[in-house]
Structure formats: C-alpha cells, structure tokens
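Let me begin by handing over the structure; questions about it come next.
The complex is shown incomplete by one protein chain, all other protein chains being positioned as in the whole.
Going in written order, the chains are labelled A, B and C, and every chain counts its residues from 1.
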Amino acid sequence: MNETEPPKDPVRYIDSNVYLPYHYVAGDYRAKYLRALKDKKILGSKCSKTGKVFVMPIVNSPESFAPCDEFVEVADRGIVTTFCIVNIPVIGRSLEIPYVAASVALDGADISIFALIQEIKAEDARMGMRVEAVWKPDGERQGDHEDILHFRPTGEPDAPMESFIHRL
Amino acid sequence: MSTLRNVAFVGFAQLPVVARDEHRMATEMLYPVVVDALRQVGASRDDIDYQVSASTDYMDGRPFGFVAALDVMGSWPARQDLHLEMDGSFAAYYAWVKIQTGEVDTAIVCTHGKTSEGEPERVFNLQLEPYYHAPIGIGPTASAALQASAYMARTGTTDADLAARAARNRAAGVGNSDNQVRDAASAQQLQGSPWAIEPLRSGYVPPIGETATCLVMAAEGKAEKLCDRPVWIQGVDHRAELQTLGSRDLTRSAGTALAAKKALAMANVGSARDVDLVELLSVTPVEELILLDALGLDAAASTPVVNPSGGPLCAHPIMSTGSIRLGEAFRQLSGRAGDRGVAGAKRAIAHGAQGHCLQQNIVWVLGTEKRWA
Amino acid sequence: MFQDVVMEFPYKHSTGTTIGRFLAGLKEQKRIWGQRVPKQGVVVPPLGYSEIDGSEGGEWVAVENTGTVTACARVHTPIDHLHPSPTPFAFVLVKLDGADTALAHVVTDGLDRLRVGSRVVADWRSDEERVGSIRDIACFRLVD
Partner (left out) sequence: MKRPTAVVGVGQTQHAARRADLSIPGLIREAVDRALLDAGLGHDDIDAIVIGKAPDMLEGIAQPEQFLVGALGGHMKPVIRVHTAGSVGASTAIAAMTHVASGLYDRILTVAFEKQSEGNAMWALSPNMPFTPPLVAGAGGFFAPYCRAYIQKTGCPPHIGPVTAANARANGARNPYAHLREPMSVEDVMNSPVLWDPIRYGETCPSSDGAIALVIANEETAKKGPRKPAWIKGAASYAEAMWVPGRDQVSPSAGKICAKHVYEQAGIQDPWNDIQTAEIYVPFAWFEAMWLENLGFCDEGEGWKIIDRGEQKFGAHLPINPSGGVLCSNPIGASGMLRLGEAALQVMGRAGEHQVDGVRNALGHAYGGGAQYFAMWVVGTEL
C-alpha cells in the first residue's frame, strides 16, 4: 500500500454494451403503404399541387411544399434507372453475392425506390432495363417490405436513357 | 456592446404536446407546424432566407434523423441551412448570430423529436462521460435527484416546498391547450405521488411527451411586415459548464448566472426583477429554484411571473422545450397568450437548457421594444 | 403500426493514459488515485486535464477509501440493463478523504440511514472480479 503512483501499464479499453429499446411508430402514410403490399398493391401519395406521385408515400412534396393528401396505386413494374453490383456481404442480410442493387422508377411514380434485382446474372444488369416485382405467394404476405421478394427482368425492350436519366 | 441588428421573433407554431402521436413519424409531425408558422407570418417558403433545425439522433433512434426533416421544411430549391444536435433554444441562438452577419434577414428554427420512441432515462445515460459515469447507470432523473438531494441539504428546502412549487406550475398550466398535463394538482396530491427517484416524486418530474415546433425570426425592416407585434431580442447569452457531477456545485447554476448577467447587460436591463415574466426550462422544482437564484430572483416574490405556461412540468418534449419557452415568451409579449396572458407584459426572460443538472444554459431577454436605435 | 426494436451494440472505448492508469490502480492495487489539477485541487476520478481551464493534469495523489456523501438519490424501482442493481439502491456522490471533487457511485445497503453527510467506505470486488472498471468498486458501504 505504499505505491506512489498507479500502475504504469494502463487498462486500455472499457467495454460499453449499449442497450436501448425503441418503440417506433410507422406513421399512417407508411402503414397504409405496407398494408397494401399484402394485397399486392404499391401505393404512392400524390402532390395536391403538381400531381406528382411519391413512393413510398410522403406527407408533402418537398418540391412544391404542398401536401400529398391522396393515395394512388402505381404499377409493380418499372425501369432500372441506375444500379450497382454488390460484392460484399451486408450485416443483417443473407444474400448470395454478387447481387444487383438498383434504383427503380415504377410506372406511375415520379421518384425511384431502392430494390434488389434477382433472376439475372449481375453482369447482365443494365440501366434502362424493365423489371417487375416478384411477390411472396398469397397467404404469406405480412404487410411489410419483405412482401416483395425482389424485382426481376420482364424481357421488355430497354427504356431509352433520355427517358429516365433525370429521375435516378 | 456595440450596436447590433434588431431581430425579432415574429411567429411560433407547435403541435399540442402529447404522450405519443401514434399516427405520425417525427418529421411528419413537423410539416404542419412549418406550414402553420409560415401562414402566421403570411410568408411563402421562398421568403425565408435561412433555416436551422434541432434534434438528436439518439432520441430519434436512428442516425441522420434530421436529414428527413429537410423535406418537410421545404428545402427546395437548396436552402442555407444548419442542423444542431441541441435544444431548439440554442438553434434559435445560432439563427440570431447568422442574422447578425447581415447575410440573411429571416429564418425558421425547427425542432422535432419523438420522445415516446426512445426511453430518455436510458438514452441520456449515454450523454454522461463514458469511462466513469455512464457505466454506473445514472440517467437524467437520477442526476436530477442527486442535484435535488444536495440542494435540499444545503438550503433546508423540504419535500413540501417542492410540492408547492410543482403545484404552482400545474395550476398555471391548466389553461394552456398545448400542454400535455392540463389538470391542476394540489401540493398535497403531488406530495403524495410515488417516488420517481427519491427525493424527486413523479409529481416533480415531467411526463414523457412529444411535439414539433417552428419559430420564425426576422430582422428589423422585415419583422414589422411579418408580424403586427414583433417580439424583439434585447439580449441573449449562453454558457456551458463542465459535466462531471461531482466536480461542480450542482445546487447552483453558475452558467445561468453568467449568461443572465451578459444578456441583461446586452439588453441594458439592470436586473431580472425588471422583467414581467420568465419562462424557465426547469425539469424539476429544484431546478426552478436554482434558476431563480441564478437570475437573482426571490422565489417568494409575485413578480416576475414564473412559467405562466405551466412550464416543463406540464410539457417537456425533449429538444423542443427550449423553443417552447421562446414561443411562450413570444405569445405573452405579442398579445397571443389568451387567458394566461400576463397583463401589460413588456419584457420577458426565456431560458433554455440541456444536459444533466443544467449543464448548459441560455438566457434570452425579449421585449416589445427594439433594443438598438 | 408500431414496432419495438432494441438497439444493442458493444462499444469499446479506449481509455488513454490517465483514465487507463486510474482503472489499473483499481484493478491491481485496490487503490483510488486522484490527480492534482489546476483550479480543481485533487480530482477523483481523474481525466488528465482541468475541467475548469482546460490545462493538462498534474501529479498523482492517492486518496482514501473512505469519504462523505455529498448527494444521494434512492432508486426504488431499478431499470434493467441500465441500473447496476436489480433491488433498490442509491446513487451517491462521494467526496473521498483527500479529494476535492466527488466520485459518482452507488450504495446498496442501509438506504434508510443514508443521507447527505453520511460517511461511507469503498467495498471492493474480489481479485478475480476486478477487470479495470469503475465498478471494480462494488459499491460504497455506510460506516457507523
């Protein structure tokens, strides 16, 4: 007990296990969108001023600042506006790599969604490719994002670049 | 102090504070508030030069929670912008600094936060220094209780005194439809409420609640056009203190005292006694007493009126509570406070704070008259 | 539509020299060290700098295991995964003998007798249980 100072060799780390329960609210707009997936429907919200359609639905158009107070259905198919081929595993996802992660402009929507493209060789993915949603079978859909398993090519001709390059 | 630009609060909107809005995400709650604030001042979004938002990722339960706020604040085309991980009162301060440069004349200051999604006692444990303090498990109610025990020991303040103080806030808050708690409670009832963390009872701490707010600020020349009775900033200052609970006097608020001294000097007001009302971000009756002391006010005096809104004991939406203090002062001084209006009020102090045990404080002196010629 | 999610993650904070050596003192020496710091006196636990003026911290000073409670907060309903005890306990600030600042910790016994001004002593975890953490001090115990 006659030390004149603490040990020279410090304790280098302390562990801190953060544990935080959260109780998230979907909000009515997202809840409505998710519930519709159960019926194989993709809903967007429509700007009361410009008529532009947002998927997932949002409460206002940031462009016009007007409310989007109407829900409209959009197609479950559209155009790959751009994409990347992912070669590294992502925490929390068990996907075979490489896979194609794309931005898809659904027919009838004015903004794109992020989507997983499957049933295609990664090197065959193209900007402008037409794709469609592959749904979970009837009876298995829960009203969540997983209800759309992925998108796959439709085989239709590619859309010309000038038709989508400005809505990536 | 050299001459500054006269800047006013010209609009304030909020949602009534509720325990939990089950229908809207945090940013969805903010959109109607921004719309309402702009409607109040009769401005289009493009009329506003600058925007500041205030929120915290850990209360949002996600990183970058504030990014989504850009969309509901009307950030198109691109706006001059800043986001502070601070209470709204400090965000308003930054907007005031920005307006002082002369680069912008008008600003909106938005807050959002869905307090019910997280658990503040756990979240703000993580605000403590991570090597010695956070591992002990102290949360904000616990630190406030430590503060209360030290204060009671130093001053002889009793449980009954705290109950009386809390009851005054509750009585004042009855008429405020934006409050989450709107029923009065007697001192006796509050003193009978169960311990939150002793010596604080559940009646002495705020309920968990949420809202969104938007303040509109404008410089002289614009302010008068946007509001019939602008509320002018006459002085403001803020100060942080070291955090370590055992290394500062928790029973006094040195930061508030210094900020008040500076803000009053800027306002050319001799004493806090010369204002008509004060709105304090005090989350316990003990903090209220500490703040009154720091402001040089006698807790027993009838003027200035303290927390005519009912104060944070009636509504404490984290990140927005400081903005509400400013909003309440704006309502009082611009004749918008309705039944809770303090008759003839011409000058107010709005206080804001964040951190454990009043670690960081801001003091605003607001008035019906411009400060600088 | 609602969903409960627990955000859980193991962080590892590097401690640096001052904090690391203080923790090593707890673990290896069962000693509580402070630092004599400008404008603060003997700071326990030390950070390596003065929180008053930002200057770099000074010489090591051992303080006693005993001290006086400067603040106490009794927790009647502990919160799991946050509080250090499943049964009622109290948070305390303790000014250890020889220190000028107070250390935050807990008292688990004699809560009815605990008050500001109470004398307490550190109760150490066993040699096997001490890992180099502020919780190597299990708790503080009232001394009569």
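Here is the rule we use: a residue touches a chain if its C-beta (ideal position, glycine included) is under 8 Å from a C-beta of that chain, and two chains touch if they have at least 3 such contacts.
This is a predicted model, so every value here is computed, not measured.
All shown chains touched by the missing chain in the whole complex, by label: A, B, C. Contact with the chain that does not appear here is found for just one residue of B:161, B:241 or B:279, B:241.
Although one chain is not displayed, chain C still touches it through residues 1, 3, 5, 7, 9, 11-19, 47-55.
Looking at chain B, the residues touching the absent chain are 2, 4-5, 56-58, 62-64, 66-68, 70-71, 74-86, 90, 93-94, 97-98, 100-103, 123-124, 126-131, 133-134, 237-244, 247, 254-255, 258, 354-356, 359-360. Annotation for chain A: contacts to the undisplayed chain at residues 12-13, 16, 18, 24, 26-27, 30-31, 34, 52, 54, 56, 58, 61-63, 81-88, 90-93, 98, 101-103, 110-111, 113-116, 122, 127, 145, 161, 165-168.
Convention: only the chains that are shown with their structure count from here on.
Set against one another, B-C and A-B show the most C-beta pairs in contact at B-C. Separation between the centroids of chain A and chain C, computed from CA atoms only, is 46 Å. Each chain gets a centre from the mean of its Cα atoms; for chain B and chain C, those two points are 32 Å apart.
For the pair chain A and chain B, the distance between C-alpha centroids works out to 37 Å. Counting partner chains per residue, chain B shows two or more touched chains at residues 22, 61, 122, 130-131, 135. Within chain A, the positions touching two or more other chains are listed as 14, 16, 18-26, 30.
Remark: chain B residues 20-25, 28, 31, 35, 45, 58, 61, 70-72, 74-76, 114, 116-119, 122-123, 126, 130-131, 134-135 touch chain A in the complex. Interface residues of chain B, counted against chain C in their complex, comprise 22, 61, 121-122, 125, 129-133, 135-139, 142-143, 145-150, 152-153, 194-195, 197-200, 242-247, 250. By the touch rule above, chain C contacts chain B in their complex via residues 2, 5, 7, 13, 15, 19, 23, 40, 43, 45, 47, 51-52, 70-76, 79, 81-84, 91-95, 101-106, 115-117, 133-135.
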